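Up next is chain A:
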Amino acid sequence: MSLDIWMRENPLTYVWFGSYAVALLIFAIEIVMVVRKRKITLQQVHLMRDAGDEE
Partner candidate 1 sequence: MAINWFKYSSPTTFYGLAGKMIPWFAIPAVILFAIGLYMGFFVAPVDAQQGEFYRIMFIHVPTSILSMFFYLIMAGYAALGLIFNTRLSAMMASAIAPTGALFTLISLWTGALWGKPMWGTWWIWDARMTSQLILLFLYLGFIALHASIDEPRRADRAAALLAIVGSVNVPIIYFSVKWWNTLHQGSTIKFSGTSMQITMQHTLLAMTLACWLYAIAVVLARVRSIILERERKTDWISELPEVKL
Partner candidate 2 sequence: MKKSTMLGLLVLVIRRDLVLAMRRRADVLTTLIFFVMVVSLFPMGVGPEMDMLRKMAAGVLWVAALLASMLSLGRLFSADYLDGTLEQMMLAPQSLSMLVLGKMAAHWMSSGLPLVLMAPVLGLQFDMSVRALGVLIVSLLLGTPILSMVGAIGAALTLGLRGGGVLLSLLVLPLCIPVLIFGTGAVEAVSSGLSIASHLSLLGALLVLALVFTPWVTAQALRISME
């Protein structure tokens, strides 16, 4: 199998892109999600406060 041969020839590339890059990507996605959630929640609180002021 070509992947097997490629893997043995470029082990570091395989290790780096296969696992570390994926792990760091997952971490990055998680951070983006957390930041986004904070933004959205703050927006909601603002909206609610504005609505409350008008009452």
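General remarks:
Operating definition for what follows: a residue touches a chain if its C-beta (ideal position, glycine included) is under 8 Å from a C-beta of that chain, and two chains touch if they have at least 3 such contacts; residues count from 1.
The candidates were selected such that all candidates are chains of the complex that A comes from, given by their letters.
Since the model is a prediction, treat every value here as computed from it, not as a measurement.
Touch, as defined above, links chain A to just one of 1 or 2 in this complex, and that is 1.
Those residues of chain A whose C-beta lies close enough to touch candidate 1 in the complex are 4, 7-8, 11-12, 14-16, 18-20, 22-23, 26-27, 30-31, 34-35, 37-38, 41-42, 44-46, 48-49.
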